[in-house]
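Just one protein chain is left out here, and the rest sit where they should.
Chain lettering (A and B) follows the sequence in which the chains are written, and residue indices restart at 1 in each chain.
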Amino acid sequence: MRLLALALHRLAWFVPTLLGLLVVTFVISRVVPADPVALVAGETATPAQVEALRHQLGYDRSLPVQFVEYVGRLARGDMGTSIFTRRPIAEDLAHRLPATIELTVVAMLVSVLVGIPLGVLSAIWRNSPFDHGLRVVTVSGLAIASFWLGIMLQLLFAMRLGWTPLNGRLQGFPPRSITGFYLADAALTGDWPTFGAALLHLALPAATLAFPALATLVRFTRAGVLDVMQSSFVLYERAMGLPRAVIVWKYMLRSALTSTVTQIGLLFGILLAGAVVTEAVFDWPGIGTYAVNSILRSDYNAVMGFTVWAGTIFIVVNLLVDVAHTLVDPRERTT
Amino acid sequence: MKTVGFVLTRLARDRSALFGLVLIAALLVTALLAPILATHPEDVFELHPAERLRGPSAAHWLGTDRMGADVYSRLLFGARITILIGVIAVGASLMVGVPVGLVAGYYHGWLSDALMRVSDVFLAVPQVVLAIAIAQTLGPSLPNVILALSATYWPWFARVVYAETRALQKEVFVESTAALGASPWRLTVLHVLPNIASPIIVRASIGMGFTILTAAALGFLGLGPPPPTPEWGRTIAESREFLPDAWWYATAPGLAIFLTVMGFNLLGDGLRDVLDPRLRRARIARDD
Partner (left out) sequence: MTDRRTWLIVLLTLVVLATMPSIPAAAQTRFVFANESPYDTMDPHAAFDVGRVAVRLNLYDGLYRWLDNPPKLEPWLAESHTVSPDGLTYTFKLRRGAKFHDGAEITAEDVRYSAERILALKKGAAALLATMLAPGATRALDRYTVQFTLLKPSAIFLAVVPEVHVVNAALLKKNEKDNDWGAAWLTSNDAGSGSYMLTRYDPAVGFIAKRFAGHFMPWGPKYIDEIEFRLVKEDNTRVLGMIKGDYQGTGGYLPNDQVKRLREAPNVKIIEQESMRIMMFQVNNQRSPLTDVHVRRAISYAFDYDGFNKDILGGSVERNPVPIPNNLWGVPRDVKGYAYDLDKAKAELGKAAAKVDRPLTVGYLQGFSQTEQAATVMANGLRKIGIDTKLTSELWPAMVERMKKPETSPDLVVYWISTYYADPNNWIGEMFHSGQWGTFKASSFYKNPKVDELLDVALRSTDRKIREKAYQDAARIVVDDAAGVWIYNTKYFGPWAKNLEGIRFSPIGNGQEMRWVYYAK
């Protein structure tokens, strides 16, 4: 019941927050000095053609009217058409979503699988050289500019060593689309060379995203474990004579990971909403590059569409995090 | 509120915070003394096409760029821009975020709700995307970058201040002062503000790092101050097409960003430990 109340409370705020978000984006995108209609009409269009197109796109009406119309269409599930790609925004987003999800999942997998064990170990071996060494890594992870890290990885692994491709999701045409995820599609069709190529393409951007995420996870895991280690129930179990390994991995982790789980959720949301700069560096055809390109081209509808996506992710992730929090942390459940 | 002396002694005992402080001090000195420390101060504008893309040498410690200008000298002047952006953007965010947080935290009701919803809205899109959108709309220039960063960062302050104010309200002394008939404004300024100064300072330090990173990203995407400004993010973008040969060109500004942001992050962490026991979650059981 408590979960349900929590979910309802969050959802109640969903619509107003999203509306507010739309207002902000709407205002920002409509005060641009460039005239996007003229851009779309092309370099050879006459003023009359531009005006006709403006009317056709509905950009000649007053801003509040445009906004109400937009929200009305959005409520019916219509995000409008990108004035640049000339395709429905929802289609554009759906087309690019698999790329971003694939990258995010791989990056998060890496950071979770590496970050949590490292965090636990550094808590157990607190103040050891290992712990200190790891701290250098975590501090670096949060201070490094992701685009620079990406470029340095490219410099080393793609240009100097030639181990990985420089950028892109795959050179040439993708495997037959079943799920839209190249790794899954290649595996399903048994196209292992493509699978390998897709994996190699993923390596550098995923590493770039995973590094700061990993740093965050190590920090929170370490803190969580230390916190629990000093709490009473661990002391109790230790007194009961349970083996140290069992205590650490089985009992402690569950309670220690509460804040880590929160962080995983938040990081996941941040990456899904667009690892904008990293995608730009690696020319990754995902949501992030779509957002940047749309902004640079003053493509109103596309920017709004992205905003809806990012806002939804933000709210959903926060909701899930709260729910997970309640489920994972036994202490919170009993209160 | 702890005294400055107390904070400094505690910080000095925290090795990594001390390191952060040293980094920031170095950055400040670099920025202030750039004209003296630079080997080729005129290269902020001057070009020497014949000497382009030379590797590090005695004459050019960090090599030269695509225009033959000295990378090291331009890097030093870039520090000025970085500090300028960070200080003004964080300062402006403070000026907006703190009052909003105070009002929202102090009053209960629709105003409070509305203010916090507005700040939520700003937090619901990735900060970089919002900054890119604003910077692109206003056009690439230094003031616009600062404006874009301020517009995206103030909600963090609002949130912190809001939470702290609410927490303080529950504490007895505010209630009792209110019961004594102190005016709300007086109450806020005299009692709440000093008590929440610590988290604000911590947030500001972390915010400097964040703002500088975002500013560099804007510069990298071509939305920062226009050339020939020696902004670090822009320099990295410029250098890309000369890789892998001119590695020094891309490496130097990235390291500068890295060290600067690390300085502020470490200081922020250290300050948090010293000033604000309630916020010590991430490092709670560290016993060094």
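Note that in this section a residue touches a chain if its C-beta (ideal position, glycine included) is under 8 Å from a C-beta of that chain, and two chains touch if they have at least 3 such contacts.
Note that the structure is a prediction, hence the values are computed from the model and not measured.
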- Query: Considering the complete complex, which visible chains touch the unshown chain?
  - Reply: A, B
- Task: Touching the absent chain in the whole complex: find that residue among A:Gln49, A:Ser140 or A:Thr312.
- Result: A:Gln49
- Item | Omitted-chain contact residue, chosen from A:Asp60, A:Asp78, A:Glu91 or A:Asp283 | A:Asp283
- Item | Residue of B:Ala26, B:Leu47 or B:Val118 touching the missing chain in the full complex | B:Leu47
- Task: Please give every residue of subunit A in contact with the chain that is not shown.
- Result: 34-35, 38-39, 42-45, 49, 158-159, 162, 165-168, 171-174, 283, 285, 296-298
- Note on the structure: Per the touch rule stated above, subunit B touches the missing chain via residues 45-47, 49-50, 52-53, 66-68, 139-140, 222, 226-228, 238, 240-243, 245
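Everything that follows uses one rule, which is that only the chains that are shown with their structure count from here on.
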- Counting in whole Å, what is the centre-to-centre distance of subunit A and subunit B, each centre being its mean C-alpha position? 23
- Sort out for me which residues of subunit B touch subunit A in the complex. 16, 117-118, 120-126, 128-129, 132-134, 136-137, 139, 209, 213, 216-217, 220-221, 233, 236, 240, 243-244, 247, 250-251, 253-254, 257-259, 261-262, 265-266, 281-288
- Item | subunit A residues touching subunit B - in the complex, by the definition given at the top | 13, 16-18, 20-21, 24-25, 28-29, 31-33, 126-127, 135, 139-140, 142-149, 151-152, 154-155, 159-160, 219-220, 223, 226-227, 229-230, 259, 270, 273-274, 276-277, 280, 291-292, 295-296, 298, 303, 306-307, 310-311, 314-315
